[in-house]
Each structure stands twice: as C-alpha cells, then as structure tokens.
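One protein chain omitted, others in place.
And now, subunit A:
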Amino acid sequence: MTPMRAMVIDDSRAMRMILKRIVTKLNFEAVEAGDGKEAMDLLADMTEVPELALIDWNMPNMNGLEFVTKVRADPRLREMTLVMVTTESEQSQIVRALAAGAHEYVIKPFTEGAMIEKLALLGLVPTGANS
C-alpha cells in the first residue's frame, strides 16, 4: 500500500521534529518546510500532492493563513487536508483559519494523543497505524 504523505510546515525545527515523529508513527511519509513560501515552492515541484499539511500560523516569509488561502485557491491542491497547528488560540483566529479553508485546528501545546485524535476525526489514521 502506498503510504500517505504529510507536509509539516513550521519555522521551529523542534516543532517540525515533533510533528514529523507523530505522522511517521501513523505511516505517513513526511516532508518539512520552514514557512509557507518554502512549502508552496515544494508543492510546485511535486507531481503528487500530499494528503495532509500541518501548518503553523506565525512564520516568516509566508504565514500559515496565507498558505491556507493560496492552497485553497489552487485547484491542483484542493484535495489536501489542512490542519493549523498553532499557539493562536483566540476564537476569532480559529474562525479566520477555518473560513480560509483549514479543516481542523490544533492549539499548542498539544499531546501526541490529542493530535492523533484530530487526525483520526479527519479519517487520516489508518487502522492499526497507532500501535
């Protein structure tokens, strides 16, 4: 079975490592980007679009909200599931991200279990992957 792919977009290498560890545990192949612009550049070169993107909000060059907006405007990327993973926890910010096209919202700090639960709700945790 072809593994699913996940893009982990965060300017913090430490946070990318945590997220990468979680998605790898769920049998995703992970690709990292340090900001939204780098992620868009990587996506432009990919023949197959990742099924999932985990996206920080506050990043240099292109922030997470801008990234979500750009992805949603691109028909080629329409199938990507977008999950914001951020410290931006105000209700107004959550509404903005969801209105821009994010599917889910995870507030830092999060436990591994909480993240897996969110991904399971999105149907992105294959049976037996989290064992």
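Here is the rule we go by: contacts are C-beta pairs under 8 Å (C-beta built on N, C-alpha and C of every residue); 3 or more make two chains touch, one makes a residue touch a chain; residues count from 1.
FYI, contacts and distances are computed from a predicted model.
Between the names "Amino acid ABC transporter permease", "Quinol oxidase subunit 4", "Chemotaxis protein CheX" or "(2Fe-2S)-binding protein", the one given in UniProt for the chain missing from this structure view is "Chemotaxis protein CheX".
In the full complex, subunit A makes contact with the omitted chain through residues 11-15, 17-18, 21, 58, 60, 86-90, 92, 108-112.
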